[in-house]
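Yeah, one chain of the complex is gone here, protein chain that is, but the others are all in their spots.
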Amino acid sequence: MGDMIKGNDAIAEAAVRAGVQLYAGYPITPSTEVMEYLSWRMPELGRTFIQAESELAGINMVLGFAFCGKRALTASSGPGISLKQEGISYISKYRLPCVVLNVVRYGNGLGSLRSGQSDYFRDTRGGGNGDYRCIVLAPSSVQESVDLMYLAFDLAERYRIVTEVMSESALGQMMEPCEFPPMQELTVQDWALDGKYTHERRVAFMENYVTTAHENNARYEEIKEKEQRYEAVGLEDAEYVFVSYGIPGRVTHGVVNELRARGEKVGLIRPITLWPFPEKAFEQVNPNVKGFITVELNDYGQMVDDVALSVKKKLRTDIPVYCLPYVFEMVKRKDVFRDFEKIRQGQWKEVY
Amino acid sequence: MKELVFAGFGGQGILTAGVVLSQIVLYKGWKATWLPSYGPSMRGGTANCTVKYDEKYIYIPGMEEPDLLLAMNMPSFQKFQGVVKPGGTIITNSDLVDSKGAREDVTIVEVPCLSIAEELKNPRGANIIMVGAIARVMEDFTMQEAIDGMNDMFRKKGKEKFEAQNTIALERGYRLLDK
Partner (left out) sequence: MAVARKIPELTGRPTTFCPGCGHGILTRLLGECLTELGQDHNVICTIGVGCSCIFDTAYQGDMIQAPHGRGAAVATGVKRALPDVVSLTYQGDGDAYTIGLAETLNAAYRNEKISVFVVNNCNFGMTGGQMSWTTMPNQVTATSVHGRDTALTGMPIKVPEMIAGNFQTAYVARGTVTDAKHIRELKGYIRNALKAQIAGEGYSLVEIVSPCPTNWHMTALEAIDQMEKEILPYYTLGEFCKRGGKQE
């Protein structure tokens, strides 16, 4: 087992080991340690680090670099990722791979530096203009941050899609032991621009949008089919199933373990891919389940919508879907116990 | 699963003390999480972190109900004494903390770590003295385990030149509480 390491440092090193060749970004708490780490680590390996003038510039440097077929990364937090949406939309249009790290902070506008899950809707729905999706991976530990960052580049290239790793403030700042994967060889994609104009030209106004739309649909369906990832506990006999991701998902897992140890019939789905949402997990749920409960770190609940849709799709029932939103910071074990009891007593209104 | 809160002024080596204790835990082959105060409370001179450890995976890294509080200054003592688990322990830096009027359902351990550090001519070693005291109070680590775990950490960081000093400081903290 490795030594204690901060989540942000660990995820930066994981990107290095995955073969990232460019980092371009702009500082913002609580993601800045990622860029600080890469500012010395990338040059040490002869790779490129650019402190850009803005998030807009950062993501567009990634766009140019990714067009040349090399692995590129940018990182930021809530408001900074908003600024990057224009570039993410373009990168998606051009079907380029790249990895975006969002160390989520709570809130609207400037928000707060506290841990939150406020960016779920934006990031799982594409976020910018147009009709595209990004794969979104949500780790719940430092080790998982490392493993998912390493995976993110492979998924991005396999499907030529923007892949986001959605960390959160607390996960970026906390320390845990972790093991690092081996250093990958640097690669160049065979479709890359090389200045010799040997490849197909992909420029504005020249594509067949209908063909592209059909291709994208097929690609998204393939991703939904093959790439759903989640952790599940006790679904077969659960009367209530908790659904929660990231650090709140980890805390909820602890709560579910305690409840089950007491003989309570509860289960857990911890989505690891937020898009594609792990609908398949819902197929394993006890058909007599009484309700689903999301535990989220935001104001009103966001993922609860996807849970309700998955319940409709996979269970075809009208059982209640509840949300326990805890606004920001850490979800407290005691609060979840208390509010779960209220749900069982009929004192908590369902969302759907 | 054990929960410890380390709190004090920025510059007192609070966060480092938490990391040292976490590394002692890892050295023993157990698991640990270290969660600092962050966000708005990062700025402004106070610092705290929550360390949890267990032989198994730790699901809940946040502060819930600490078994032990290390209070290196008066504001931390006042801020956190209320959250300590009934029957838990508060180790105070008695050079700065007046624990009169403290809760009666917790054990107060007073360690004049600044005076001791001065006596040892190691003014920056107060936090290590406290790590020794904590290792002793938790009863999960022998003194040698604690020393080895700490020295292993500093060696990996290329800071082995402080090893002798650190060892003396940790030993002193551990032995203070020998019965």
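Which chain is which? They are A and B, in the order written, and residues in each are numbered from 1.
Going forward, a residue touches a chain if its C-beta (ideal position, glycine included) is under 8 Å from a C-beta of that chain, and two chains touch if they have at least 3 such contacts.
Owing to the predicted nature of the structure, the values given are computational and were not obtained by experimental measurement.
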For this session: From the touch rule at the top of the page, work out which displayed chains the omitted chain touches.
Result: A
For this session: Tell me which residue among A:Thr29, A:Thr48, A:Ser82 or A:Gln184 touches the hidden chain in the full complex.
Result: A:Thr48
Seminar exercise, completed: Given A:Ala66, A:Val142 or A:Val243, the correct residue touching the omitted chain is A:Ala66
For this session: Spell out, residue by residue, where the missing chain touches chain A.
Result: 21-22, 24, 48, 50, 52-54, 56-58, 60-70, 72, 86-87, 90, 94, 193-197, 199, 201, 203-206
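The rule is short, and it goes like this: only the chains that are shown with their structure count from here on.
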Problem set entry | Rounded Å distance, chain A centre to chain B centre (Cα mean) | 34
For this session: State the interface residues of chain B toward chain A in the complex, per the touch definition above.
Result: 19, 22-23, 26, 29, 31-36, 38-40, 42, 59-64, 153, 156
For this session: Under the touch definition given earlier, write down the residues of chain A that touch chain B in their complex.
Result: 1, 3-4, 29-30, 105, 112-115, 169-170, 173-177, 247, 250-251, 253-255, 257, 329-334
